[in-house]
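Of the protein chains in this complex, one is absent; all others appear in place.
And now, subunit A:
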């Protein structure tokens, strides 16, 4: 159920401002792809184009093609709602729905879409998703308590459970660990390793050790200066990017001489 993503000549705009220019890349199924680069270089912007979340911001639009297993996300007549049901997303800051219990948060994708489900099916999916997110043992006795009562790390894993409960083809993670302590980070990283057995995972991170630890492939984005568009500098196997990158800029960034 995981899928290949092919991006060709993608430009992302915020109004007239060109934020990311001319990205072409292929993301392989059943793998973890990490985006690294300095702040403001367009990693998150680019990530959000992969499930059409970019256009949620007023005035934002893209040019170019994103193919998921050959289907163009930006083709005419494509409903972004259908895209987002296949491409799940975990955000930088945990954002459980404050009005819902832990259980309802995990099943939110179904509840909010008013999809009917048998109680037994729902319970199975709930347990499977929470186990998948490494959270089941911690919350199994308080599934009816509000999701906002959990700790930050637990909330983030709750959001991951919510995303994987939808059984998406692709999972996008926008700096999922930036607000977490090392132990929660480790839990999320372990989880990413398990999830890549079934999903295509794309993760944005500022933590280069994390990129090196979890990803199979790494893409380095950079920006020429304030106001200039972000660009994909180089992409390749993570070992290669972190040992012998082709570009000088990549090496400078990774060794900490820049950025």
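The rule is simple: a residue touches a chain if its C-beta (ideal position, glycine included) is under 8 Å from a C-beta of that chain, and two chains touch if they have at least 3 such contacts; residues count from 1.
Everything that follows uses one rule, which is that contacts and distances are computed from a predicted model.
Considering only "GntR family transcriptional regulator", "FMN reductase", "Acyl-CoA carboxylase subunit beta" or "Phosphate transport system permease protein PstA", the record for the omitted chain gives "Phosphate transport system permease protein PstA", by its UniProt protein name. Only one residue in the set A:42, A:88 or A:132 touches the chain that does not appear here, and it is A:88. The set of subunit A residues touching the chain not shown comprises 51, 53, 56, 58, 80-86, 88-89, 91, 93, 95-99, 108-109, 111-114, 142, 145-146, 148-150, 159, 162-163, 166.
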